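Removed from the display is one protein chain of the complex; every other protein chain stays in position.
Let's look at chain A:
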Amino acid sequence: MADSDGRQVDSINHSTEEDVKLQEVVQAKCEGKELTKEEKQRLRKEKKQHKKNKKDDRGPPEKEKEKEKASVLAPSKPATQSPAHKAAPVPVNASASESPVAAEKPAKSKAEQRAERRARQDTERASKQGKKEGGQQSASSKPKATPNELQPVKRLPEHIQVDDPAALKKLAKKLERQQVPLRSDYGYKVSLFSHLHQYSRKNPPTQQISIPATVIHPSIVRLGLQYSQGIIAGSNARSVALLHAFKQVIQDYSTPPNEELSRDLVNKLSPYISFLSQCRPLSASMGNAIKHIKKEISNIPSQCKEEEAKRRLQECIDSYINEKIILASEAISKYAIEKISDGDVILVYGCSSLVNHILCEAFEKQRKFRVIVVDSRPRLEGREALRRLVKKGIRCTYVLISALSYILPEVSKVFLGAHALLANGYVMSRVGTSQIALVAKAYNVPVLVCCETYKFCERVQTDSFVSNELDDPDDLIVTRNGKTHLENWQTVKSLGLLNLVYDVTPPDFVDLVITDLGMIPCTSVPVVLRVKNVDQ
């Protein structure tokens, strides 16, 4: 009934819009009434069937996505092909299931959007049922397909909806359920970034939890503190430390009676993960590691003994670290060293553990090169990179990012680390990286990004605003000679401090990505992701 009502409303709308075609509309109305009288019963049946089919439909769109990826991968294919692909499976399904013509209409009108109204009116004007069906089919299939497609992409993550009170409330509720304290926001955000979290180090996450931490495992509490204070920084370090903490959690875990390890352990980990993301938003690498561990846990058969299961999990964590991080960095340095030739001047930015590793390896392989370490405030991580390189005996120069264009003419290669590689080929990295890539491009210096494949991420991002991280703005304050000029910046209404952590570099500025699978262009990230998915 509701469906036919909806249709009537629609048609009333039409009538207000176009008085001239009143007659036709009346006709249409009549049709609708006839419909409801004659075929109510059939209509309901069809609806049920339609729902079933909808469920079945969820399969194909994912396949389509992969096809899309494939099309991205192979740019030679004309882009127009993919829509054709997309459209193809749906009508097949629909025509198979929904042969009765009249029943089809109301079901569709529910899903229809106003934008397509005009299209439908055209078809009405044509007043040929067969054509109508075909037109509506294609029109309605799109909106149906899009929500299906969006679903695997998931709803917006919590950490980018801070300005939405509803989302925040939901988060608070979730944390309360998990007995994890909600960390209060620092406030004083710059206008474009009000949707991101901003925490203060003066307001540590442990403030509200009991001191012999009972709800949250002590090693997780420690890790969270280290994240929030920046003692463990850099996505490799964070992942390793996370996995280490998980190992300890698994070590101390014992399955409660009447529970299944594979389910209970996953449930147990989720408050820990929320706590950690309260300490600092999770990195893409950590997200992948968590996904992997969760999958391993759920793969454990129920008849498996607890000790055995724990041992297996620990081994799997060890092998993950070994394969994805340690061996990957070995492989990458092997590839990267080929790119370093004698006499090179290599520019690095910030402190990437992987780039440092590569340079040290190359130096040990007797390559003759020198390094320019570019650094930026407020973290000044480049100092640490400088220390590590100089300690090895590598010749280094240290400049701040403001001197970049001055120093670039003498640079022969730029090596950059990455926080994550996104599915559209963008490189997410420490803020400033994109600037370096841009200037390097301007000077025609090759830019090489080094990144392990476990940092590849299905997310798509084209700017640094939507999803980013805000660090403590107080880090920007400098005290010199006992004077702190920005001491009470919060009280100045017209002043905002922005301490961004990441930015994204478009693939145009990146010449090559060196991964553990070899050297690939940025645009091949989806291929790697797909291969990985197949592997798993």
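By definition in this document, a residue touches a chain if its C-beta (ideal position, glycine included) is under 8 Å from a C-beta of that chain, and two chains touch if they have at least 3 such contacts; residues count from 1.
As a working rule, contacts and distances are computed from a predicted model.
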Chain left out of the displayed complex - its UniProt protein name, from "Translation initiation factor eIF2B subunit gamma", "b(0,+)-type amino acid transporter 1", "DNA methyltransferase 1-associated protein 1" or "Protein transport protein SEC23": "Translation initiation factor eIF2B subunit gamma"
Hidden-chain contact residue, picked from the options A:Gln229, A:Thr255 or A:Gln490: A:Gln229
Full-complex contact with the absent chain, from A:Leu313, A:Ala385, A:Ile436 or A:Leu470: A:Ala385
Listed residues A:Val249, A:Cys351, A:Cys457 or A:Leu497, member touching the removed chain: A:Cys351
Where the unshown chain meets chain A, residue by residue: 204, 206-207, 209-214, 218, 221-222, 225-226, 229-234, 236-238, 240-241, 243-244, 247-248, 321, 326, 350-353, 381, 383-385, 387, 390-391
